[in-house]
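Please see the structure below; I have some questions.
Left out: one protein chain. Kept in place: all the others.
Going by the order they are written in, the chains are A, B, C and D; count residues from 1 in each one.
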Amino acid sequence: MAKEVEIPAAESKFVIECLRQNLRLDSRKFDEFRSVEIELGDDYGDVTVTMGKTKVHCRISCTITQPYEDRPFEGLFFISTETSPMAGPQFENGNNTGEDEVLCSRIIEKAVRRSGALDVEGLCIVAGSKCWAVRADVHFLNCDGGFIDASCIAVMVGLLHFKKPDVSVSGEQVTIHPVDEREPVPLGVLHVPICVSFSFFNPEDAEENIKGESNSEICIIDATLKEELLRDGTLTVTLNKNREVVQVSKAGGLPMDALTLMECCHKAYKITEAITDQINNVLKADATARNQYAAILSSENARES
Amino acid sequence: MNITDRRRILGPSNAKPLVFERLESSEQAAQPPQEKNNENESMYIKNGLVSNANGSSYLELKRGESSEQCTILLSSVYGPRPSRGAFSSKASLSVQFKEVTIEKIPSGELKEICNFLSNIFSAVINLERYPKSGIDIFLSLIKNPITSDEANLEPIIAACVNGITLALADAGIEIFDTVSAGTYKRNVVAFSKNGTEVVGLWKDKEDDTANDILSVIENCRGNYLQNRKGIIEYLIRSKNADI
Amino acid sequence: MTESLELRPITFHPDVLARIAPELSMQRHLSLGLRPSLRSFEEFRNVEISDGGLSFASNADIDRKGNNILGSNVLKCGKTMVVTSITGGIVEENISGSRVDDESTESSNRADRLSRFAQVHPVVEVERGRVGAPTDEEMTLSQRLRDCVLHSGLIPKKALDVAVGIRSTDSEGISSILYPDEEENTISSGLKSRRKWSYVLYAKIQVFSRDGPLFEICWNSLIYALKTTQLPRAFVDERTADLKIPVSMRGRSATFRETFDIICDASKFQPLVLNEENVAFASNFAIIDVDPETELPKDEDEMQVDQGGSVLLADIQGEAEEASVFSTISIISSDAGRLKHFKVIGGGLNASMEHLKKSLNLAKLRASDLSAKSSSGDR
Amino acid sequence: MISAQTGVLDQVDGSCKLQCGETTVICSVTGPIEPKARQELPSQLALEVVVRPCKGVPNTREKLLEDQIRGVVTPVLAKYLYPRQLCQICFQILESGEPEDEYNVKELNSCINAAYLALIDSGVALQSSFSSVCVSVLGSNNEILVNPTQEQLIKSDSTHILALEVGSGGKKIQNVLLIESNGDFTEEIMFNVLSRAEKACVEVALELRKAVEDKIKRDFIWKQ
């Protein structure tokens, strides 16, 4: 078990006191999501998402394999979230058994894979014998809180951006066309789930924590690492632009009433909408840039011939 | 999710193992499992081949002229070496068995063999002599006398008993007696005290021609005496060579 | 009464000194013109090889049903013993790109060098008296062996192509197998061209009595084993070749063409064809500084063994050498002097050009020694 | 050819993102920190090297990379300054720039250079500077290519990595840290490659030095 980041008592007291006075260390408002920066690489499906100091890289790749016997019409889709000490010395290399790590990977798994964000039936090549296996490798580069939210964005942008080589099937003969021979094809993304994490703080003493009468808990969106380490409870809401609630995850912590939950969902929806629009714009800009390049190439070719 | 072994090079995941089928008429002529002729057995022994172990033995057992019916077993003993953890007044013994070339024996049977051997030698090694220690025995089966798809375990088990005894002697670990084993049909019996005491009995139920346990033991004893003689002769010879 | 105190130097047994002060032990030996193993500086250990009679190819008696070893080698180098066994599998290749004739595939592959070559999948295990997951050394050894086999171009990819035969059974119940490349080449070419299979080679390498760096020893054993390797002919049964299985699931249905099994003919074998010019053997060297301070006092008239500086040692062995050497050279060279792999690691001292050249030369000599062994070692 | 930026991660002590042609890696260094009991060395700094691939999970390929990087870094660290301490060096490959199943030279090359900058950024004491270059030999006239592209690489007959210890501001070569050659080549080709690679290594060292100078200026920005 790796060691944890040490936080002095004075600091935790100070952070809570600030929250009580409606202040956060990094000058954000309580319901303010950090601005998201999405960077696409040269290859399809290579994404870096930066939120404040948090940095997550995601790489989509695919191979041809055999489908599961009980699901002959479906391709395979894996999401791998493994930590390394790069994100911070508190993480152990490849050790995904820590409570936080497991929770994080489960939520991403539920939000993206189990919500059917990727059309796995579209990955089938020859039913029962050949299909695509799509992998999303999430790499945590720098940890300053909000890994779940950032990873979810990274995976979704990656899936939207990625293109797999074209295949043609005639009888049982499957031919894979290299990227330079035939235009690769995008994946079928059915909806774009976005995770928004809320953190709850109890400014009163522990007794209030149990009774939960005065409802004086403080709720902030998109906590930084320090805030995550000090929080008393957390809630992750996953929504898509169609106002569908994909998942709500609240693993213990401070109790909350249904009204607060509804309020959180409303707040989350606004953020979901903004981020979805941002993702679409980034992808559009990238496509245009690539198209320009393609146009130049094709015209040159045209002249040559 | 990622259950694949990352520490070994596995090759393509869709590769299938080779399946052999003998086509020629020789298939029918394949010799029926010949009656094991214990008298015709020859044993080659060499100790101390594994230099980083405390003791080791190399055992080559040949039956008849055919090199096919040959068992090669390398046993090495590590220890007694200090063991971590709670205090124990006697040494702990572990036996690991591995097939170095062909992998035929199912893992359940491997465990059973290890357990069997570990029980025998817990009684034979003077464990009280080595408190707070561990003695680890590693058996590497280099060549396996396989006649059919199914592994024939009995000669292997007998070789293991003999091999471990030799390796323990090489390591200078105190043992109460030169334990050795003899086989008869599908039975293995390990003896001590000149064949008057049985320290282990492995009997495969499939074989019903040898239901009379006493005759089985009697037959194994003959083989035991022969094996023990080989072991003791080798030990004396190598002792003399040292001087 | 006065007690006189006497200081006496303690003498250690060489083994003990090698363990408590490996560098000193090493330097003492070097100053005598010897190495802790009592070999001279550029002397290699003797290597003994045999195929161990483990594989069916080496031994006609072995029942192929119970033995799937295609090639094998047992190599002893000093105390170290390596047992290598080659096993196989069959994999279906994905067909990439637009269908092209075999000839043009050949020419387009010319450019992409490694696509012409195949690899083996080695797993090295070093017995060390512990159980558990493979160690870092075992993992890096396996990977280096894999990389070097691939990059050296030892195995042409074509050598692993499976020419699938068809077994047909006539009305009298007598079955016969037709292979596409044999004279009576009358099989429907349909099956031949539709799918493509190739052999996969696995190498299991077990090391006993580790006594110094292992890569070179494992490599040489692997090469010897590959040289003995024989591949079985393989066929499909006509009756299973057209097996179709209807499947329906959640309102969808389809007919699967069953991925039929390929069966190996236990009576027909062909040797694995290696690129002979790329068969190469490995040797390693160490460069070590001679520290004049550790020299034992010697007579005035005795010749200086070495003019100081650094010396080149061939074939690193033993704890003292491994612990006190920082610069090592590893070379895979063919007997003709074609290099396949060259690695210098260290930084402990400057690997001078003379040393590099000398080591290359020695590696070449060693390679011809070892390759001569393999031809005489084969039965 | 090389673009590098230090201090890109803030949870670790030193970091560097380095792009060399089609290959991009990010490297982090943390140390000296308290080691786990099994890592501790009584008289020197222990080194933990972690390489994570761009696609898929780390396996033996990454272990070999780790081993090679460790071989380069270990002799350069002033490791006796930090007994019983640990230095963690992690690499994340962002873009491989080569077929991963077959090659690792471009990744290794970028990792070594990134490690130098990240170590400098972390302030862990180094005995000297070092740099690395990747070279391939192509075609029948044995053309030597420095930092080949993926397309050139897969056509090459042999690939070579050279890592050197470079002193006096990149002017003097002090030591060979790693030579690794694979493929099919002769002694003559190799010595030609080495002399070409040596020059290229010095050029790389000068480029890395620019990144170091940048870093130092940024470090003391409040002085301006």
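Just so it is clear, a residue touches a chain if its C-beta (ideal position, glycine included) is under 8 Å from a C-beta of that chain, and two chains touch if they have at least 3 such contacts.
Just so it is clear, contacts and distances are computed from a predicted model.
Participant: UniProt name of the unshown chain, from "General transcription and DNA repair factor IIH subunit TFB5", "Ribosomal RNA-processing protein 40", "DNA replication complex GINS protein SLD5" or "Exoribonuclease phosphorolytic domain-containing protein"?
Facilitator: Per the UniProt record, the undisplayed chain of the complex is "Ribosomal RNA-processing protein 40".
Participant: Touch partners of the unshown chain, restricted to the chains that are shown, please.
Facilitator: A, D
Participant: Which residue among D:I120, D:L162 or D:L178 touches the omitted chain?
Facilitator: Residue touching the chain left out of view: D:I120.
Participant: Touch as defined at the start, partner being the missing chain; which of D:K17, D:R196 or D:K215 qualifies?
Facilitator: Missing-chain contact among the listed residues: D:K215.
Participant: What is the set of subunit A residues that contact the non-displayed chain in the whole complex?
Facilitator: 3, 5-6, 8-11, 13-14, 17-18, 21-23, 25, 27, 89-90
Participant: Using the touch rule from the top, list residues of subunit D that touch the missing partner.
Facilitator: 13-14, 30-34, 78, 80-85, 120-129, 165-169, 174, 209, 212-213, 215-216, 218-224
Heads up, the rule we're going with is that only the chains that are shown with their structure count from here on.
Participant: With a step meaning a move to a chain it touches, how many steps does the shortest path from subunit C to subunit D take?
Facilitator: 1
Participant: Enumerate, in label order, the chains that touch subunit B and subunit C alike.
Facilitator: Touching subunit B as well as subunit C, we find A, D.
Participant: Going by C-alpha centres, which chain is most central here?
Facilitator: C
Participant: What whole-number Å value describes the gap between the mean CA coordinates of subunit A and subunit B?
Facilitator: Using C-alpha averages as centres, the distance is 55 Å.
Participant: Indicate the whole-number Å distance between the mean C-alpha point of subunit A and the mean C-alpha point of subunit D.
Facilitator: That gives a centre separation of 31 Å.
Participant: Among the residues of subunit B, which ones contact at least 2 other chains?
Facilitator: As it turns out, subunit B has residues touching two or more other chains at 2, 7-9, 14.
Participant: Which positions in subunit C are in touch with at least two other chains?
Facilitator: Each of 139, 142-143, 146 in subunit C touches at least two other chains.
Participant: Please give the residue numbers of subunit B that touch subunit A in the complex, ascending.
Facilitator: Touch residues, subunit B against subunit A: 1-2, 13-14.
Participant: Quick check: in the complex, which residue numbers of subunit A touch subunit C?
Facilitator: Residue list for subunit A touching subunit C: 64, 71-73, 126-129, 171-178, 181.
Participant: What residues on subunit D touch subunit A, complex-wise?
Facilitator: Going by the criterion above, the answer is residues 8-12, 22, 24, 26, 28, 30, 33-34, 48, 50, 52-58, 88, 90, 92, 94-95.
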